[in-house]
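Only one protein chain is missing from this complex, and each of the others stays in its spot.
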Amino acid sequence: MSDTIAGIIDEKGKVRSGAVVPEIGRDDLIRLYRAMLLNRRVDERMLTLQRQGRISFYVGAAGEEGAIIGSAFAMQDKDWLIPCYREAGAAFLRGYSLTDFTNQLFGNSEDKIRGKQMPCHWASRELRLASVSSPVGSQIPHANGFGLAAKFTGRKEVALVYFGDGATSEGDFHVACNIAGVYKAPVVFFCRNNQWAISVPVEVQTASETFAIKAKAYGIEGVQVDGNDVLAVFQVTAEAAERARKGEGATLIEAITYRQGAHTSSDDPRAYRSEDEVAVWKKKDPIDRFRLFLVDQGHWSAGQDKKLEGELNEEIQTAVRAAEKLGPPDIKTVFEDVFEEMPWHLREQLDELNETLDSEVE
Amino acid sequence: MSDTIAGIIDEKGKVRSGAVVPEIGRDDLIRLYRAMLLNRRVDERMLTLQRQGRISFYVGAAGEEGAIIGSAFAMQDKDWLIPCYREAGAAFLRGYSLTDFTNQLFGNSEDKIRGKQMPCHWASRELRLASVSSPVGSQIPHANGFGLAAKFTGRKEVALVYFGDGATSEGDFHVACNIAGVYKAPVVFFCRNNQWAISVPVEVQTASETFAIKAKAYGIEGVQVDGNDVLAVFQVTAEAAERARKGEGATLIEAITYRQGAHTSSDDPRAYRSEDEVAVWKKKDPIDRFRLFLVDQGHWSAGQDKKLEGELNEEIQTAVRAAEKLGPPDIKTVFEDVFEEMPWHLREQLDELNETLDSEVE
Amino acid sequence: MPVMNIIQAVNDALRTEMRRDDTVVVFGEDVGKFGGVFRATQGLQEEFGSERVFDTPLAEAGIVGMAIGMSQNGLRPVPEIQFADFIYPAIDQLVNEASKMRYRSGGQLTCPFVIRTPYGGGIRGGHYHSQSPEAYLIHTPGIKVVVPSNPSDAKGLLISSIRDEDPVIFMEPKRLYRAARGEVAEGDYSVALGEAALVREGGDITIIAYGAMIPTVLDAAEKAAAVDGIDSDVLDLRTLMPYDIAAVLESVEKTGRAVIVHEAPRTCGFGAELAATISEKALLSLNSPVLRVTGFDTPFPYTLESEYLPNERRIRKAMRDSMSF
Partner (left out) sequence: MPVMNIIQAVNDALRTEMRRDDTVVVFGEDVGKFGGVFRATQGLQEEFGSERVFDTPLAEAGIVGMAIGMSQNGLRPVPEIQFADFIYPAIDQLVNEASKMRYRSGGQLTCPFVIRTPYGGGIRGGHYHSQSPEAYLIHTPGIKVVVPSNPSDAKGLLISSIRDEDPVIFMEPKRLYRAARGEVAEGDYSVALGEAALVREGGDITIIAYGAMIPTVLDAAEKAAAVDGIDSDVLDLRTLMPYDIAAVLESVEKTGRAVIVHEAPRTCGFGAELAATISEKALLSLNSPVLRVTGFDTPFPYTLESEYLPNERRIRKAMRDSMSF
């Protein structure tokens, strides 16, 4: 671990020499662990469903749970989280139910977003989880808006926006960080540097020394953290959120982590990277490490772990069974939610579709 | 002058202590001076024409001639210059004729771009001057293409692209510098920091310490130079071009200068900035300073200056008189140059227009 | 009622809404201290302070992106894009983000903001200060598009746009900014979105237009009546998405003839949609083909802009061609 990269627990789950463990009660530690494990098990299960053709697509986060969940844990419930497609873990931690998540994967009649988007593109206004979209980086400028809206109306909310290493190459990353700098927007820019953007490695993404150093271009804080160390991620994010809340401006956090799996269910990473590289990073797995820490600290045991695994398995099973039973949303949902009210041309198109469906063709 | 800002001659035209004057022969020094003065006098004259309603619009460069012309002077003829709207001086230095320039201002039948664009939006393929467009920053990514095309075909050309402080806030600046970093593109990114983007001062443009420091985000070189010191600008640009030519990658140059006049002929800066500020910067004028230097070094005299002023005045007068006499381009030019060949729909539209013009309305 | 030009009417609308609703905020390049390059936001920063009226860095994607976030978190942003020609760096934010937000969240999240932007030619602005990008926006489901042609509508429509729950692009005819003057109601005053105005009545032919073309069309209509003996209905659409199909069909079914006028290039312009829809829905009423008088399918030229722009001669020629078909 380099001097400049924040870290608290090492790969064996031991507290690093000189590191201070943040004060987090046992229940919260277990809550963190549970969310991470849930994320992992959900991913495994859903990728299987995808291979079986029961859902069309899936985005996993294996290896990145520490970064995703540690950072979300540092935020208050009133703070908006602005995710990209890989942050289901953050949503779970916040209370987004497995039922809602699974219904969205199936795009069924109970899907809260009404079958409108691909799997893993959820949203929850209630939980202050912004809507996931696929375009890389396009969510980043929204963070300034979420944050400044709060600031201008005297609410002490912070917006945390997630994105990958690849996203830093887009113009949207730049305009967002630059604007945040100028207004000291209450924003945390959270870059999951998982080393890859599909098949493109970080060296082809940028020649800058680190991703964190890009903060210099914007006069905001920049910090690198071991992204596989959930406590360190929590710590730096909490500090960044605190600064933002106090009006001291934005921070760009680079969480150094690794995408252990394929980019998405559509990808096959064996075509472009070595198994050796993956193996090296699997040894740094954030969940294994955190489990060792919890056991080491006397908070957790093998027995408890087994029980938890059983619970999670059960929960996931139940959600999938229920979701799979449901049919698609009603046909008219295709035409709803375009505008607050359906204008004439959409009413006409809906009628046209209904007529076609009714017409006795064949 | 701060330690970190490159400078060679001071505001009185004296060589700064410790500074080394680049080796430039007397003829070239005078060529530089002539181009700067021409730029200033052309601007004055054309702004007058604009006020008189003889041309519709004009963009002046008063105060920025040192930055514009010093940098252009550092490049070889085979190198592409990719200007924004304020770089007429660079074009003049390269041999772009006052006749061509003035015909473009009038958009007349001899205009090399055939009346297609607003004043100050010239182009010259022959002189390797890329086409000026108005959108801020959109020319920057082209520089990588110009530079890499040369590199990939074994030609040792460098591309120099000009833009303002405001342009650094656009996504295009970012994507361009980042890509240049990754490929070590033979490019010089030349930022004229003239302190203002229309009415927006640099503090509202970015919170970064300097513009040059933004290079850190891209792993390219970054350097600040006194933009009102034509020799220093030449020096840092020559060094950057040399590095680029040797395959060592791109440089972001921040030339610190000042827009003495209005943003364009459409603007009135008295609405947003103080005359005091302008006065302070007029004392640092790049032309006055360089004239003092030339005289000090025995290269120039008041008499020669007077003669030169006369020549320039004459040249400008002649060009304006000739340009103003010419009529507009032929009507069919509206439909030409959209595609290599005119497709059916444009031929039809041309016919339609001709018919209307022929029709005996009234 | 006070007489205003469009700039003043826009300013008045912003002021009225900002007084009524303190979640309305205004930002963009040069809109703060300077009051905008066209001065539409003049005096607003003095009255409402620099948290509600402020300059931004030069980044359209950042401006629109910020509006998207703000509008989801309790504000009503009314950002300015300095010229419609410069909306393209923000097109991804509009097409992939703002326009789809309500849809993709199943109605949970919405983006009620208004982008004000001056559009169109006639000011010797060449390629980059003359474009009319409405077709790109109309083709993007989830965005409303509003284009006033006079001060009174400018105020009334802008107020309605700000109160609307969907993202609205409010395109201001810059050529008319100071040229169009007229009475404007004081205080709270709105014109409903989606309703066209029949600004001239005549039974022979229907001319459909909007924004900066309206005065040109009205001149042509008068001249056509006086010289060519053609008496036309002139419909000012005012809202382009969703547009007032009932008004369009009512007039065309009456006259049996239609000419559509806009500045944007012809191919895939909004005129194509109108002509296609009229030809589909009113084919049997048509006595002649629906004609389009538009900007040509070229970039906007500089020197020959008055040849490029639809003008009285071209409009009258189309009217005569339609009548004599």
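Each chain carries a letter (A, B and C) given by its place in the written order, and its residues are counted from 1.
Going forward, a residue touches a chain if its C-beta (ideal position, glycine included) is under 8 Å from a C-beta of that chain, and two chains touch if they have at least 3 such contacts.
Being a predicted model, the structure only gives us computed values, none of them experimental.
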| item | value |
| --- | --- |
| Contact with the hidden chain (one of B:142, B:192, B:214 or B:263) | B:142 |
| Touch with the omitted chain, as defined above, among C:36, C:125 or C:265 | C:265 |
| Hidden partner chain, touching residue among B:43, B:64, B:87 or B:111 | B:111 |
| Those residues of chain C which, in the complete complex, touch the missing chain | 85, 88-89, 91-92, 95-96, 99-100, 103-104, 127-128, 135-136, 138-139, 141-142, 241, 264-265, 267-273, 275-277, 279-281, 283, 286, 288-292, 297-299 |
| Those residues of chain A which, in the complete complex, touch the missing chain | 56-57, 107-108, 111, 115-118, 121, 133-138, 166-167, 169-172, 197-200, 204-206, 266-267, 271-272, 328-329, 331, 333-335, 338, 345-346, 349, 353, 355-357, 359, 361-362 |
| Hidden partner chain, residues of chain B it touches | 80, 82, 111-114, 116-117, 121, 123-126, 130-131, 133, 135, 138-150, 152-153, 157, 159, 171-172, 175-176, 178-179, 182, 336-340, 343-345 |
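Going forward, only the chains that are shown with their structure count from here on.
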| item | value |
| --- | --- |
| Distance between chain centroids, defined by C-alpha means - chain B, chain C (Å) | 35 |
| Whole-Å gap between the CA centroids of chain A and chain B | 45 |
| Multi-partner residues of chain B (each touching 2 or more other chains) | 169-172, 204-206 |
| Interface hub residues of chain C, defined as touching at least two other chains | 56-57, 59, 61-62, 89 |
